[in-house]
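One structure, as structure tokens, below. Some questions next.
Excluded from the complex is one protein chain; the other protein chains are retained at their positions.
So, chain A:
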Amino acid sequence: MERYSGFGLVRHALSHHEQWQRMWRNPTPKRHYDVIIVGGGGHGLATAWYLAREHGVTNVAVIEKGWLGGGNTARNTTIVRSNYLFDESARLYEHALKLWEGLSQDINYNVMFSQRGVLNVAHTMQDVRDTRRRVNANRLNGIDSDYLDADGVKHLVPAMDCLENARYPVLGASFQPRAGVARHDAVAWGYARAADSRGVDLLQNTEVTGFLIENGEVKGVETTSGEIRAGRVGVVTAGNSSTMARMAGFNLPVESHPLQALVSEPLKPVIDTVIMSNQVHGYISQSDKGDLVIGAGVDGYVGYGQRGSYPIIEHVIQAIVEMFPSLSRVRMNRQWGGVVDTTPDASPIISTTPVKGLFFNCGWGTGGFKATPGSGHIFAWTLAKGRPHPIAEPYSMQRFHTGALVDEHGAAAVAH
């Protein structure tokens, strides 16, 4: 693999940038792999990379029905944070955040991770109490987290309406300085390129149509390019996880919902941090290009169409304009939807399944992007050893039968 660097950029400039190598190969599928990963999004590609780097497992294929990173990896609002309430979640997301901090160096690809901080705004007294509790819980877990009062928020985000008579009055906020945003596509491409350089086969335009299961043990997958056999199979297919599980003969506690986001025309810098509001189901940040990136809530019904309803857009825009009156005349450029796999407790599933050798990593719902490196790291360990990583243990799908839920729903400043 060609190493990317500043000198390389200068050298390529001399040849008019015509000598850049392809970032990854387009291999013909082998008949057998040690591990097959179904789903070529950020989580799947990260899994492949950590399998190769941490565990020396390089006979790996990532099977993707479309193109790499074309699903929710390309559709999220790129927010990265780890200020979750419960210990299990704190361990998981902080594990990811620590990997984010060294990621660009690790994979020699600039993922533009920008630790500009994330504010979770409190609009009611109950919000304030919950936020304080969460800040304290974060600190006990070694996660940087501060409570800001309204003046603190006003100081950090001058554009925000912090007057007492605002429609959504700002009473305070939690602030995590190490949180921020990353370039979502670069994450998928960087992991893909790094995994490919270690010999991982990235099989695009190849759809998995079934699993080869013999005596309750997975032996491979059936694809549109024929049968491919493998020792272990990891499924990381987000919104389509239920469909995959049904192919393997079991059900998941997951519902797939449309989740929308939109971006405005590019503006001069106005917001240099990330603002999330649980109450009004809206979050906003400004990309390096200047677009305001706005995330909305999910539609309440099951939907696989990668588009959502207009009332949701209207609702989020109303809320954003109430919080940032100066943005009322900004025009929106693009709007899109993704299919998110939500679980009843809003925590992911990283789990063994009733089929031996078949593992699922899904249920990330509305907040999977931030976990990409951690999810891949943990899932790679799980696939390499054949048993759940200690951080993944609470996230078994068994918890929906035992009742040991990780009930982050509404607890972790997440706009579900």
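The working rule: a residue touches a chain if its C-beta (ideal position, glycine included) is under 8 Å from a C-beta of that chain, and two chains touch if they have at least 3 such contacts; residues count from 1.
Following the convention adopted for this analysis, contacts and distances are computed from a predicted model.
Peer 1: One chain is missing here; what is its name in UniProt, given the choices "Heterotetrameric sarcosine oxidase delta subunit", "Alkylphosphonate utilization protein PhnH", "Heme exporter protein A" or "Cobalt ECF transporter T component CbiQ"?
Peer 2: Listed in its UniProt record, the absent chain's protein name reads "Heterotetrameric sarcosine oxidase delta subunit".
Peer 1: Quick one: say which of A:64, A:88, A:201 or A:255 touches the chain that got left out.
Peer 2: Result: among the candidates, A:255 touches the missing chain.
Peer 1: With the missing chain put back, which residues of chain A would touch it? List them for me.
Peer 2: Residues in contact with the chain left out: 240, 242-243, 251-256, 299-305, 309-311, 344, 400-403.
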